[in-house]
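A single protein chain has been omitted; all remaining protein chains appear in their positions.
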Amino acid sequence: MRFLPHTEADIAAMLEVVGAASLDDLIAHVPAELRDRAAIRIAPGLGEQQVAASIAALAERNRDAVRMTSFLGAGYYRHYIPAAVRSITSRAEFATSYTPYQAEASQGTLQAIFEFQTLITQLTGLEVANASMYDGASAAAEAVLMAHRLAPARSIVAVSRTLWPDYRAAIRTYLSALRSIEVVELPFDATTGAVDIDALKRLAGPSLLCVVAGYPNMFGVIEPLATIAEIAHGAGALAISATAEALALGLLKSPGELGADIAVGEGQSFGLPVQFGGPGVGFMAARTGSLRQMPGRLVGQTHDRNGTRCFCLTLATREQHIRRERATSNICTNHSLCALAATVYLSLLGRQGLRDLASLNVELAHDAAARLATAGITPRFSGPFFNEFVIRLSNPVACIQAAERNGILAGVPLGPDYRELPDCILISVSELNNPDDFARLADVLAEVA
Amino acid sequence: MRFLPHTEADIAAMLEVVGAASLDDLIAHVPAELRDRAAIRIAPGLGEQQVAASIAALAERNRDAVRMTSFLGAGYYRHYIPAAVRSITSRAEFATSYTPYQAEASQGTLQAIFEFQTLITQLTGLEVANASMYDGASAAAEAVLMAHRLAPARSIVAVSRTLWPDYRAAIRTYLSALRSIEVVELPFDATTGAVDIDALKRLAGPSLLCVVAGYPNMFGVIEPLATIAEIAHGAGALAISATAEALALGLLKSPGELGADIAVGEGQSFGLPVQFGGPGVGFMAARTGSLRQMPGRLVGQTHDRNGTRCFCLTLATREQHIRRERATSNICTNHSLCALAATVYLSLLGRQGLRDLASLNVELAHDAAARLATAGITPRFSGPFFNEFVIRLSNPVACIQAAERNGILAGVPLGPDYRELPDCILISVSELNNPDDFARLADVLAEVA
Amino acid sequence: MAGARKISLAVAKPSTEQPKEEPPHGSHPIPRAPEHEPIPLIFELSVRSRRGANLAADRTSQRGADILGAKLCRTDLAGFPELSEPDVMRHFLKLSRRNFAQALQFYPLGSCTMKYNPVLNDEMAALPELAGLHPRTPEHLAQGALELMVRLEAALASITGMDAVSLHPAAGAQGELCGLLLARSYHLAKGRARTKVLIPDTAHGTNPASAHLAGYKAVTIRSNPRGFIEAAEVRRLLDDDVAALMVTNPNTLGVFEPEIQSIAAALHERDALLYLDGANLNALLGIARPGDMGADIVQINLHKTFSTPHGGGGPGAGPVGVKRHLESFLPTPRIASRAGAWYLDYDRPASIGRLRSFYGNFGMLVRAYAYILALGSDGLARASRLAILNANYVRKRLEDRFPSATPERSMHECVLTHDLDKRAGVSTLEIAKRLLDFGIHPPTIYFPLVVPGALMIEPTETESRETLDEFVAAMERIYSEALADPQLVKDAPHTLALSHVDEAEAARHPILSWQPK
Partner (left out) sequence: MAGARKISLAVAKPSTEQPKEEPPHGSHPIPRAPEHEPIPLIFELSVRSRRGANLAADRTSQRGADILGAKLCRTDLAGFPELSEPDVMRHFLKLSRRNFAQALQFYPLGSCTMKYNPVLNDEMAALPELAGLHPRTPEHLAQGALELMVRLEAALASITGMDAVSLHPAAGAQGELCGLLLARSYHLAKGRARTKVLIPDTAHGTNPASAHLAGYKAVTIRSNPRGFIEAAEVRRLLDDDVAALMVTNPNTLGVFEPEIQSIAAALHERDALLYLDGANLNALLGIARPGDMGADIVQINLHKTFSTPHGGGGPGAGPVGVKRHLESFLPTPRIASRAGAWYLDYDRPASIGRLRSFYGNFGMLVRAYAYILALGSDGLARASRLAILNANYVRKRLEDRFPSATPERSMHECVLTHDLDKRAGVSTLEIAKRLLDFGIHPPTIYFPLVVPGALMIEPTETESRETLDEFVAAMERIYSEALADPQLVKDAPHTLALSHVDEAEAARHPILSWQPK
């Protein structure tokens, strides 16, 4: 087998050193009845050519989808990925190393993650960011748990209904064991598509632990984060912003500037392919004061014996391998290589380029909305939006099917996740779309609707 | 422009150092009438996303061809390329360095090429091999020029008609300035498809400089190289073997063993894509005695001040940058990265793997021939063949078109290059073909023929 | 392999001998090697208004900002990088060269299974039809991806002997949390809220942490002096508050738990569940299946046993396998079939819900599936046997100087200890740092916690005997150095860009991000 270097001669010689008669002799102590039943019932091994062919055959069955004009978003976003990102993240030194416990042998990863942490603080407008989380949804859940550690006496978690369904579900699941906590869903304003501020005000009391709002939210709407934070703070609660389209942070006011205490999100837009939903990269930033309650790894700056600046994992005392059941989280393996991809991506676009791209996304999304409007299809909500917006259709199913027949993935139907929006679909636009995509979409929808 | 680091501030500061008022001031000494006409008349620059899109659009127009079942060969061969080859050759350290003049800063390339040279000597059964040539055709031409330097008094170059048309053309063109040399084409035996031995015997005289034969040849036929070499040597001439399907050397007796004095060929089969004909990698090997007449770069083993073994370019006194017009060749930039690809490929397959693959190719080609025979289509030539063979069809054009309609590239028609074989096509088989490809081909051809 | 041995000898020259690669003119100061120079931060390399990647021909769109207006938009991204593309590339290429990596050197990090990662697998994951497939794609257009996931689930189920597998969790630890929440739902469904999970003292830190997250009290169970858990001890601690026992098998000492079956039986008598931490599955392929051991739940670290690249700390994937009685609780969605087509089934009332977005770390799943196809039934079974051979070979060769922490036979890894701290005041950490001078990544150290100064060595099956011999030579060399010249070891590494990184300082005054001056 091409990955296994051992020749029969090697095996014989090594067995002799070990003092075993055969390979099976080495596992003779494993109960026989286990060994007898352990034979693996899958096909025998294939050569590389055959492996490549059989996976290519599976991939082929997704081919139509990836060739269509797409308006899919709703938590994961289609963006152009510069080749440099792939080239750097595929460097064996980055891809095949592990958690940088040995600082002297891991400065590449450590410095890159330190740079990632810095970029996240710059984007979120908060002081400290960690080395990455699994994804936006689990990061949101961990943020609520963090808030709970910061204010253990409080019990109500207000989660905006405009948060992505996966994020809400993850929060519920992560909290399901915490009987003391009650998760309350904040309704949205049926006109604006943003959090219902009055509902929030009604919840804002001494037992409110935190408010979690999307920024922008599931509908693409840019929540009034400042107001939300103000109300939360007024009740002594924490404001948590969650961002799935991280590109928005390149143009919008930062969560920190608007008062968020914890900002989490999904960094997939920063140089990671949509690859059927993962891996992306979760990020989390907060204020210095809450540092010791932050989950996940942290890379810190230090120096070596000769005073050379360098980097190492730090504050591990918060982590499971030292703190065990009292750790701030159970996370161990995180999404380091994805964080590297985001770091390369953000470094390439840079200060002006990221803003420009975000601005272009806003521009194109609004051009798309305008074009649909000429076909009589107008946004369902009045709130300002980034690069996604909701439209209402008389017959969404038929529309989506008609679009598909015309080589267009029209968008994500909201019905399944929002009973109250059975006739709505979410249209996501990015720099990968162009004006005639909009025309084609408008024409198809107009025809059916 | 994203590749150009200069900011306006940089430019201003640098101009001041240089003492120029503007960028154009730097080129003021270039005649104005030249500058006035020099404006480049192409489109302005594009972003990476647009570049990728426009090239993808061109590529899309070749899509049908690359998705068809193919039997194309005739000098360039379809083989599976292990991913490791791409991953190694794309290492920035290999891809973006240049000719290893500074040995201390180039050991990676130098050692890899030394390994390449060794592999080529092992495959060809000759003592010395160079660091690579452009391709098989130019290597064949350089081999004849080398022979000319070794035996300047002789004038007749016998080139087998079964040598690939491109190789024959390259030899003629490279020699076109040498008025003293006469290139004679050796006919092939109409039954075996190999060199007409009697014709060779007739040429074998005191003025015969060398014989160049394909091994295997254009028709896939394995030439009787030993006999050819014997006859050449009998006349005091040199025997040169040229191999386009280098995979054959993993199984066939080596040219050196059979008496070839110089062995050249195309290494594309060793881990390089067919990419519309280039770059591949030419190789050349010869006997130690002719070393000083060998063209191209050579990497040699040596040691540094501390006795550490290392490698460097050597015998540069043969080369143009020192010898100028008296150099053994004008070649400077060669195909180093392609030689690296071949080195990785051959190292991966290894001693047994290369032989196995060659053997499998023979097996599949003969299975294909057998399957076609059941449809009444039999090989045109009786000589033993490696992984290509010629068939005769009553209506080759119609057959090829019919096959195409059935998603098959049936093979290369020989008519254009061989007037005497108007109704023949060359079928090339490799590990990328499978038995039901053969059945499909046989059925289509049977139908039309 | 003369060559390779030459290496280890060259490194292992007697500490007295003048190293021959020193230039004769010792008088000159040797400047720091270029590859040892500190690398500025990307922010420090920035130059105001320098541009990297651009939109169409550097097209800048202000319109978007105008549409949203100043009230919503930030003024600037002050401090953000401003570099040309060439300089960005150079920066990260240089950084990459500051890492040790499995692809470059021996990396026997215990419990992490740093085996060879075939590059083909990365190429497969990058196929446009897989990497470019949006998770919200209508199911009928994503049948290839769903089929791949179903096949992987089936392969993992067969390999582990479980009835159903969920590919949902992002990593092992999330798999643990998932598994324990399944246990919780199982007991709640039976109308009881159990409160405790038994966890051996040898367990990985994620186990107690996950138990805590799942709302359980982690009760430590002692492993016996030979390094395994006794069924009797389990029985002693068992009561009706115990929801499950979490055990790693082979455990973190590399020992196969000999009483695992009776432990399972004991648990099942009380309707408590056996959670098997499958991080060490690389020892068991074709040898013993968690399902057959009696495990009700197992998590599988694809980035370990199934060779997805570790990426400097992830991403990984931590699928969970369960027995039939727990299937209904698995995370949503499940992949189900209807009229010959796969679809995503969200209608799972008993499910624990979700721990992350979408369907799992698909990119990692593709790699693991490619790896399983490549090895197949024969290759996987052979891989575990050779992993065991390698671990026992290293253990045996080192036993005089670095004895095993357990008398039991080792499986895929061995945990060694030593007396150098007592004899020479040389610590395990110092030994680890000295290994760096030999171009070898140190093993996992000081884990499991029950072993003083533990060196946890997992060679994996993809390492050749020659590589193991070089490692052994280095360890022997360090042992004698420690006795002859302890300071030499304590001052290590001597040959890298850095030495003695001050981790205490980093924790005392945390600097976690770059600040503009």
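Just a few scattered comments:
Labels for the chains are A, B and C, by order of writing; each one numbers its residues from 1.
Just so we're on the same page, a contact is a pair of C-beta atoms (placed from the backbone, for glycine too) under 8 Å apart; a residue touches a chain by one contact, two chains touch by 3 or more.
Please read these numbers as outputs of a predicted model, since none were measured by experiment.
The set of chain A residues touching the chain not shown comprises 1-5, 7-10, 44-50, 82-84, 86-87, 92, 305-308. Taking the complete complex into account, residues 1-4, 6-7, 10-11, 13, 15-19, 21, 23-25, 27-38, 40-41, 44-45, 47, 50, 57, 84-87, 89-90, 93-94, 97, 103-105, 116, 118-119, 376, 436-439, 462-464, 466, 485, 487-488, 491, 494-496, 499 of chain C touch the chain not shown.
Keep this in mind: only the chains that are shown with their structure count from here on.
For chain pairs A-C and B-C, the one joined by more C-beta pairs in contact is A-C. The chain with its Cα centroid farthest from the Cα centroid of chain C is B.
Chain B has its Cα centroid 48 Å from the Cα centroid of chain A.
In whole angstrom, the spacing between the mean C-alpha positions of chain A and chain C is 21. Annotation: 45 Å between the Cα-based centres of chain B and chain C. Within chain C, the positions touching two or more other chains are listed as 49-55, 59, 83, 85, 89, 93, 118, 120, 122-123. Across the assembly, chain A contributes residues 48, 52, 82, 87, 90, 92, 431 that each touch 2 or more other chains.
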